[in-house]
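Missing here: one protein chain of the complex. Every other protein chain is in place.
Our next item is chain A:
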Amino acid sequence: MPYLGSEEVVKELRRALSNPNVQADRLRYKNYITKVIRYMTQGLDVSALFMDMVKASATVDIVQKKLVYLYMCTYASDKPDLALLAINTLRKDCADPNPMVRGLALRNMCNFRMPGMTEYIEQPIVAGLRDKASYVRRVAVLGCAKMHSLQPNTEIDGTIVNELYALLRDPDPVVVVNCLRALEEILKDEGGVVINKPIAHHLLNRMKDLDSWAQSEVLTFLLRYRPRSDDELFDILSLLDAFLLSSHAHVAVATLRLFLHLASAHPTVQADALLRTSAPLLATCGAASRELRFAGLCHVQQVMRSQPGLFGTHYKRFFCGYSEPSYIKFRKMEILVELVNDENVALVLEELRSYCTDVSPELAQAAIAAIGRIARTYSEKCLDILTGLLGLKQDHITSAVIQTFRDLVWFCPQSTAAVCQTVGACVDSPQDSEGKQALLWLLGEHGDQISSAPYVMEGYIDGLKTELSSAVKMELLTAAVKMFLCRPAETQDMLGRLLHYCIEEESDVCVRDRALLYYRLLQRGVEETRKVVTGPKSDPSMSVLTGRQEEPISEWDSTFNTLGPLAGCDLCPQTAATSAADQPSCRAENELLPGKVDTDVTLSSPDDAEEEISLSLGPPLSHETFEKMWLDLETLHRQTLGFPRPRAAPDTLQAALQLVKIQTLAFTPGDTVPWKAYIYTRSTETLILAELLQGDQQAPGSDESLVVSVKQQPVNQHAIRGFVSVLKSVLQTLNPIKSKN
C-alpha cells in the first residue's frame, strides 16, 4: 500500500538514485526510474525527486529519456525553477542528429506547463517547422498550438500562422492534418481555420494519402466549406463517394455527415447517401465491440427520424442478443417499435414477448411498454400478450401491464372494452405506487364497464392508513368521486369514509385540500360535480401527434456523428454542450450554522476548486463509535441538495457510494418517511460523518429535496466541500437513470 508510507518511499528512491553504485549500473538505474514512474501513475507524489530525475535525463538511452521526460512533464508545473535546469539538456537534444531524439525533445519541451516557457521553446519550434524530418515537423506544428495555449491571451503571431498555412502543402499527410489542428487552436477566437476553395480542393485531393483518423478529421473540417456552384458540389461528392463505404465506421459516418450537410438543397442526393450508408451503419450495430454497437444504434435511431422505412427490412438485426448489456437492449427495443409493419408485427411481438420475463425488472417493464406502443396500431394481438402476462402474477410485470393499459386506453378508445374486461378479471393488484395510480385511474374513468370496480376500490380505501404515497391517495380521491358519479349506490358509503379520513386524519396538506375540494363540490350537487370532474375519456388525436412523422434531415444533421445522439438529447455542438453540463439543475443553498468555525469566502462558490480532495475508506467504523461521535460533534455544514433521494435499490446505492469511497453505515428501508442514511468517509487526516435526510413530504414548507448534514473531526472545510461535491455527483448520477426508465 504505497499511499501510507509515501515519504519513506520517496526517501528510499532518492537514496537509490543518488547512489553512485546504482548510477554506474545502467540497468539498475533504469529500474529505479521505472519504479518512480510506477509510483507516479499510482497517484503517489514523487515530485521531490525532480532534481535526481533531471540528472537522469542526460543519457543516450532513449527509453530512459522517454521515461524521464514523462516524469518531467507531469511535475514541471509544480517545480518551475527546477524544470528550467532540464531545459538546457532538452535544447541540446533538439539539435541532435537523430530525428527521433529531436522530435522527442521538442515534443516534451512543449509539454512543460509553466509560465515563461515560451521564450525557450519559440526558437526550437520555428527551427522544427523547417526540419527535414517529417517526424520533427509534425511535432513542431503541434508545438505552435501548445505554445499558444500556454499564453492564450497574447496576440496571434502572424508569421507562425502564415507558416502553418504554407505547411498545408507539406508532403507528409500527418503534418498537413496537424497544421489544420494547430491553426484551429490558434485561431479559435477568430472562428478557427479558414477553409477556402484552394485549401478545400487540396485537402480533397490528399484524402487518399491520409490514414483513417486524419480522414474523418479532415471531413469534419470540410463541413465549413460551401461549394460555389452545383457543379463543384457534385465534383466533391463524387470524389468522396468511395469513403461512404469505408470499412472504418468513423470515416463512413463522417462522410455521410458531410454529404448531408453539403447536399442540403438536394434531398434526393441525401436520401441516396443514407441508403448507401445504411449497410455500414447496420454493420456497426452488429460490431464485436458493444460500445461501437451502441453508438451505431443511436445513429440509426437518428436516421430513422427522417427515413423510418430505411431499416424496415432489417428488423431482425435489432433483436436483442442474449448477452448484450441492457443499455443496448433498451435502444434496440425502441428501434423495433419504430420498425413494426403489417408483415413483421407477429415476429416482432413474439420477440418482445420473450423479453417480458427477463431477470431485470427494468428491461421487462421496458419490453411491456414497447408492446403497449405497438398496441396503438395492432391492439388485438398485443392485448392478448399483455393479458397473458398478467397471469404470471409478478409484481413488476403486473404494474407495468396496468400502466400500459392506462396509456393504451387514453390513446385508442377502441380497445377500452377489452382492457376493462381484462382488468376486471385480474385478481392481482400492483404493489408499487405507479401501478396503483394507473389501476385507480382505470377504475375511476371506466368504472361503469368494470363490474368489480367498487370492490377493488373499497380494498384501497380500507387500506388507506397503511398507504404511504400521497400521489396514490390523491388518485384514489379522484377515482372514488368519478366512480360515485356513475355508480352512486355502491360507492356512496365508501366515498364518505374516504373523505372523512382524508379531511380529518390525513397529515399531507395536498391530499386534505383535494378531499375538501371534492367535499364542497359534492355539496353543490351531483350535476355540478359531473361538470367539473369528468373530462374526455380518451384522446385519439394524441396518437397522431405521438405517431412517427418524417422530420426533415436538417433537424438532426448538425448533431449527427457527435456525442449528442449518445447522450440521448440534442447537445448542441461545442459551447452549448459544455454550458449545459455546467449548470446543475439544483440550487445549492449553504446554510451556515451560527457559532461554527468561520468559513472563508470560497464557500459561496461551492462548485469551484473541489475534486482535489481524495476520499478513502480506511478501517470500518462500528455503529457504536459512529453513534458516539455523531452525538459528540456539532453539525458543521448543512445543505439542501435540490433533488429527491435516488430511488435506487439499497444495495445499488451502497455500492455506488462505495465506489467513490464513501462507506454506508445504515439507512432506513424502502419508502419510510422520513428517509435517512448515515454515511462516513475519510479524507486527508480527517473523518467525515454525514446524514442524508429526505424531508418529510407531508410537513409544510419542505419539498422533496434531500438534505445533507456533515460533521467532521478534525475540522477541514476544504474536505467538506469536496465531499459534498462528490456526494452530489453520485446521487445525481443515480437519479436520472431511475427517472429514464
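As a convention for this text, a residue touches a chain if its C-beta (ideal position, glycine included) is under 8 Å from a C-beta of that chain, and two chains touch if they have at least 3 such contacts; residues count from 1.
The rule we apply is simple: contacts and distances are computed from a predicted model.
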{"item": "Chain excluded from display, named as in UniProt, from \"AP-4 complex subunit mu-1\", \"Acyl-CoA thioesterase 16\", \"2-epi-5-epi-valiolone synthase\" or \"Serine/threonine-protein phosphatase 2A 55 kDa regulatory subunit B\"", "value": "\"AP-4 complex subunit mu-1\""}
{"item": "Omitted-chain contact residue, chosen from A:211, A:462, A:528 or A:555", "value": "A:211"}
{"item": "Option from A:9, A:22, A:37 or A:486 whose C-beta touches the chain left out", "value": "A:37"}
{"item": "Chain not shown: contacting residue from A:178, A:277 or A:301", "value": "A:178"}
{"item": "Chain not shown: contacting residue from A:116, A:198, A:267 or A:388", "value": "A:388"}
{"item": "Which of A:79, A:102 or A:138 contacts the chain that the document leaves out", "value": "A:138"}
{"item": "Chain not shown, touching residues in chain A", "value": "34, 37-38, 41-43, 62-63, 66-67, 70, 74, 100, 107, 113, 138-139, 142, 145-146, 149, 174, 177-178, 181, 211-214, 216-217, 220, 245-250, 253-254, 279-280, 283-284, 286, 288-292, 294-295, 298, 314, 316-317, 319-327, 347, 350-351, 354, 357, 359, 388, 391-394, 561-567, 571, 573-574, 577-579, 581-582, 611-612, 615, 655-656, 659-661, 726, 729-730, 733-734, 737"}
